[in-house]
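Shown here: the complex without one of its protein chains, the others still in place.
And then subunit A:
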Amino acid sequence: MKKPVIDAQGVDLTFQTNDGPVHALKDVNLEINKGDFVSFIGPSGCGKTTFLRCIAGLETPTGGKLTVNGISPEEARKARAYGYVFQAAGLYPWRTIAGNIKLPLEIMGYPKSEHDEHVRKVLELVDLSGFEKKFPWQLSGGMQQRASIARALAFDAEILLMDEPFGALDEIVRDHLNEQLLQLWARTEKTIGFVTHSIPEAVYLSTKIVVMSPRPGRITDVIESPLPKERPLEIRDTPEFIEIAHRVREGLRAGHDA
């Protein structure tokens, strides 16, 4: 059996706040394999974002063991293993789209001669070719978020972590971006961690759905999706899809009652 890319064993995280300790994550066990598309779903405060941040080395667990590619998240972060997409696009308004995508390349010291080639490649992946010279305010919200995904892809990280990237967009744009994201995932074969509030989004995108519940944040269910890799939007009307969605909803309710 091959080793998992992300391996969490009994991960605990307690924040020390002025109102006393807050137990954000409790005994989280999870294995994510290469090429998985894993969604984290749960109500606010269930620790899904916190767990994603732990994987990215932005937070440090207070207990348990968490490795990424066999090394610590901190080391993996320094080895530039992740592309991270936040809820807001967060593009620099003073840089063009191409300039924004070059930002990680500049910081990571890629040779200048390769920059344009990287930009061209990732803009094509997110279907934004021709927008290199535009400034962020000239793009719609959905296009800005696509540009921020392109930015996360620019430096060929193997793992793409996405924290509610489409949460601020309307449903029509969201559907479209979900479709594109699946195509992108199929083409790049990256391992993706995806935090969401939306059950259909989680079911539609994932090969593995992690259902979480709050106080303290923990995993209540892990669902391996039987859906095929090829997924047209209509798949959401099939009985299989509805059944998985039902199970996710049950998991969420169970966590809520507990």
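The rule is simple: a residue touches a chain if its C-beta (ideal position, glycine included) is under 8 Å from a C-beta of that chain, and two chains touch if they have at least 3 such contacts; residues count from 1.
As a convention for this text, contacts and distances are computed from a predicted model.
Consult the UniProt record of the chain that does not appear here and report its protein name from "Quinol oxidase subunit 3", "NitT/TauT family transport system permease protein", "Cytochrome c1" or "NADH-quinone oxidoreductase subunit J".
Of the names offered in "Quinol oxidase subunit 3", "NitT/TauT family transport system permease protein", "Cytochrome c1" or "NADH-quinone oxidoreductase subunit J", the one UniProt assigns to the missing chain is "NitT/TauT family transport system permease protein".
In the full complex, which of A:78, A:197, A:229 or A:246 touches the chain missing from this view?
For the chain that is not drawn, the touching residue is A:78.
From the listed residues A:71, A:108 or A:233, report the one that touches the chain absent from this view.
For the chain that is not drawn, the touching residue is A:108.
Which residue from A:20, A:93 or A:111 sits in contact with the chain not drawn here?
Result: among the candidates, A:93 touches the missing chain.
In the whole complex, what residues of subunit A lie against the chain that is missing from view?
Touch set of subunit A with respect to the missing chain: 53, 56-58, 77-78, 80, 82-84, 86-88, 90, 92-96, 103-104, 106-108, 135-137, 155.
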